[in-house]
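Here it is, the structure, as structure tokens.
One protein chain omitted, others in place.
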Amino acid sequence: MGIEEKLGDSIFTTKLDALVNWSRKNSLWPLPFGTACCAIEFMATVGTRFDLARFGAEAMRFSPRQSDMLIVAGTISNKMAPVLKKIYDQMAEPKWVVSMGSCATSGGIFDSYPTLQGIDTIIPVDVYVTGCPPRPEALIDAIMQLQEIIKQESVRRPRKAMSIK
Amino acid sequence: MSELIESIKNRFGDKIVSVQEDFRPRSVKVRVGDLVEVMTALKNEEPFRFNQILDIAGVDFLNHKPRFLVAYILLSTVTNKRLIVETDVDEFEAVPSLTGVWCGADWFERELYDMFGIKVKGHPNLKRILMSEDFEGHPLRKDFPVRGTTAPEQRYAPWDKRRTREY
Partner (left out) sequence: MFTFEKRKKDTMILNLGPSHNATHGTLRIVLELDGERIVDASLEIGYLHRGIEKMAEQRTYNGFIPLTDRMNYVSPIMNNIAYTLAVEKMLGIEVPKRGQYVRVIMNELTRIADHLVAIGTNVVDIGALTNYFYFFKERERIYDLIEKVVGARLTTTFTRVGGLARDVSGDFASSVRYLLTEIPKSIKDVDKLLTKNRIFMDRTVNVGAISQERALEYGFTGPVLRAAGLAWDLRKKQPYSGYENFDFDIPTGENGDTYDRYLVRMEEMRQSLRIIQQAIDHLPDGPVSVEDPHITLPPKEEVYNTMEGLIHHFMLIMYGIKAKPGYVYFGTEVANGELGFYIVSDGEQYPYRLKVRPPCFAIFQAFPEMVRGLLIADAVAILGSLNIVAGELDR
């Protein structure tokens, strides 16, 4: 544009999408919906050694209105499913969902009468993490993959809302 | 015969239907009608002093009569002894509530009702505890399949179709 030539290094130009996505991906506020064993590994991820703060995702918010990344960590039973759905609905756009662990992803080893066989039957999921429970490194990898997904989004185009019956 | 079983037999006489000494802890079997009386004595009287109820476990013997066995697992922190008191109960019978003897029996009896459908007479708040209230069936009965009676995709009832809550 030529504006840099006049003002020097004090400004730089970029695309709006790139700016918004950059700020979104580096300040993900997670809502840890921790129900079972995965929540303990999530605690370890937040803890001293793995330190989720390096990825800008340390500001835990247990209120769905304030957070934009829902981490479902643990088995979801049929009794819990409406609560999860409600919490997802209460989150403001943009919002992303990480399904942490086998139980949240597919029911895992709990193929039994009270468990929901995967949270993707009720809410859309962006990143799945395998493992029972996943190691903290796996969760960190999932968050980095989510950052890649966020980088490709556009503010002008509405987010592709998955329709779930 | 161990000391404990002997003193129980002396104290309760023919209220004890049978005793089992091969397994640990030892168990005695009583009739449903005598349960509260026996338990009250076991808790308060001197040689027994079973001051804790640790668990209430139901067992479903399908196609037997009577169908269920209810095991009350007791512990005495005074004498450092354990005892299991068993009772037989049929499908449409009820066991008396022990909440008047140990208040800790409350949730265990609710669980018994939830999982086996055994009614507990005199319980102050007999509702399902682990399953939601609109769940059908009693999961730990032997005729209940492990994957449930409804297909997985139908198990979850959508939120808006659920009845509204009181608050």
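Read from first to last, the chains carry the letters A and B; within each, the first residue is number 1.
The definition used in the following text is that a contact is a pair of C-beta atoms (placed from the backbone, for glycine too) under 8 Å apart; a residue touches a chain by one contact, two chains touch by 3 or more.
Source: prediction; values computed, not measured.
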Of the residues in subunit B, which ones touch the absent chain?
-> 22-25, 27, 51-55, 57-60, 71, 73, 75, 77, 80, 82, 84, 102-104, 106-108, 111, 115, 128-133, 139-140, 144, 146, 165-167
Residues of subunit A (touch criterion as defined above) contacting the omitted chain = 33-37, 39-41, 43-44, 47-49, 60, 62, 74-75, 77, 79-80, 83, 87, 109-110, 112-115, 132-133, 135
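Everything that follows uses one rule, which is that only the chains that are shown with their structure count from here on.
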Once you find the CA centre of subunit A and the CA centre of subunit B, what distance in Å lies between them?
-> 44
Across the complex, what residues on subunit A touch subunit B?
-> 78-79, 81-82, 85-86, 111-114, 116-117, 121-122
Complex contacts: residues of subunit B adjacent to subunit A = 130-132, 139, 144-149, 152-153, 155-159, 162
